[in-house]
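Let me give you the structure first, and then I'll get to my questions.
With one protein chain held back, the other chains of the complex are shown just where they sit.
So, chain A:
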Amino acid sequence: MDGTQNALLVPSTTDTPLLQVTGLTRLYGARIGCADVSFDLWPGEVLGIVGESGSGKSTLLSCLAGHQRPDAGQILFDGTDVLALSEADRRRLLRGDWAYVHQNPRDGLRMGVSAGGNVGERLMGVGGRHYGRIRDTATDWLGRVEIAAERIDDRPSAFSGGMQQRLQIARNLVTGPRLVFMDEPTGGLDVSVQARLLDLLRGLVREMGLSVIIVTHDLAVVRLLADRLMVMKSGHVVEAGLTDQVLDDPQHAYTQLLVSSVLQV
């Protein structure tokens, strides 16, 4: 449960965690969204959050990403208290150092704007005012997510689901964020497309040294991507540790159920 123990096992570039979360609680009236969640996330680390539907993992992610305000707890990003930030600073963080990949690419993309415009938006949002350079960067990023350069002026509505998801990832990573939130990034994609997307994500995460918090109910996804894992049930973190350790030797009854429920092909 204590992130600091596991942190010793994770390669880190600095002495302080990138994100420190303590006692995060979000209530929906009398019902619990998530309760008393604490963890540290180190630079370059990928943290997976798994659990069944309604276990509070999406609530936790939206609290972390600033989409909802938690009722209690503290979130420190790089030593800064995120919850105490002004609206302007918080949104600047969301545009620059943070990125959020939605489950449904339609939530994260502008469907009426071309692929190049989608990728360029964050660049223009942080002050890019040179068309040629914005376009070059967008072309480069489309290449990195395996979208052909000649599709740069096509709208996302002309893209397949997998391409839309890859475009959303390019759009989010173009400004070189340090922390990426992902909500079921492979949800709704067929398995071969999922595999390619996971390959791509794994490559980008390693290459850019990203810290990632990834929420999913798919254990295969966290097995591939995550260094560390948190298992949630009824709003509480019931088990946490290194991914392989949790999946291969689950301690909590619920984790054992979860691991044994995966269909073997």
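FYI, a residue touches a chain if its C-beta (ideal position, glycine included) is under 8 Å from a C-beta of that chain, and two chains touch if they have at least 3 such contacts; residues count from 1.
We take it that contacts and distances are computed from a predicted model.
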| query | Looking at UniProt, which of "Sulfate/thiosulfate import ATP-binding protein cysA 2", "Alpha-D-ribose 1-methylphosphonate 5-phosphate C-P lyase", "ABC transporter permease subunit" or "HTH-type transcriptional repressor YtrA" names the chain we cannot see? | reply | "Alpha-D-ribose 1-methylphosphonate 5-phosphate C-P lyase"
| note | Among the options A:E121, A:E184 or A:D218, the absent chain makes contact with A:E121
| request: Write the list of chain A residues that the hidden chain touches. | output: 87-88, 91, 95, 110, 113-114, 116-117, 120-122, 124-132, 134-135, 152-153
